[in-house]
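One protein chain omitted, others in place.
Our next item is chain A:
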């Protein structure tokens, strides 16, 4: 069981408050992702849940028990670090078995659990190697193995994939996703890669400067961003935010249209502009268009075979049902 509740939690380093009062509930079995720009306090929040960082004030509950003063070693949580943090002096086998040995489990049982974990993570051939003799992806798997053997109440991941190359990252992303499907254990995952956030999460928590901007499922965040910050943060390329006369037509201070919700034409449409850069990715073309009032440049996602180049005149038309409206304060208007 791993239901985690944060109540009125704050954190200051010296005089600077990094996390203003914050409430959050993570349900048992949920895959929760913390996203936000660098320095917004994602790691700090995760480390507070882990117990590695003291709360300045507030209250943390794990499984219905007050855990605020409980040391990390007794919280029953497992953490996977960005740096892997394997024990360099121990073999892979010893690394994975370490938490069990510390729990005074008997050796036969430890061996058996280590083998099972190693098998599921494809580490059987490396059990007697030292971490220094493994590749980044293998090290990450050992770190995950060390976390799963304990059968923790929840897994905490702090950007576990950011040291891996792109191809490996996709593979490990799927593995962690499958792990969650299989174990159904609560997972909290910190990342600033929004593809990871969108694909893995049941619930995304968007943070900015220690403040929760929105909590919701990936599609909720995509379709109904609560404010301009979330609208701009979720989705790639970023949503186009348009101010001024165009927004006023919709009785809003700002309107937002995602690049994929704009039709492109060379003959006619609502807005006229000139192509700055056209990025041909094969599957899609990202066109950056200049000269449109209130939003410069405007990004459009068009089909892969659209033949436009720098300097061409294009006409853009937003899909009416996919226009987001925001008021003066940046909050969503329904």
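By definition in this document, a contact is a pair of C-beta atoms (placed from the backbone, for glycine too) under 8 Å apart; a residue touches a chain by one contact, two chains touch by 3 or more; residues count from 1.
The rule is simple: contacts and distances are computed from a predicted model.
For the chain that is left out, the UniProt protein name among "Sarcosine oxidase subunit delta", "Trehalose transport system permease protein SugB", "Carbon monoxide dehydrogenase" or "FAD-dependent oxidoreductase" is "Trehalose transport system permease protein SugB".
Here the missing chain is touched by one residue of A:1, A:103 or A:219, and it is A:103. Within the set A:113, A:150, A:203 or A:228, the residue that contacts the chain not displayed is A:150. Screening A:22, A:60, A:79 or A:242 against the full complex identifies A:79 as the residue touching the chain left out.
Across the interface with the omitted chain, chain A contributes residues 50-52, 71-74, 77-79, 81, 83, 85-89, 98-99, 102-103, 146, 150.
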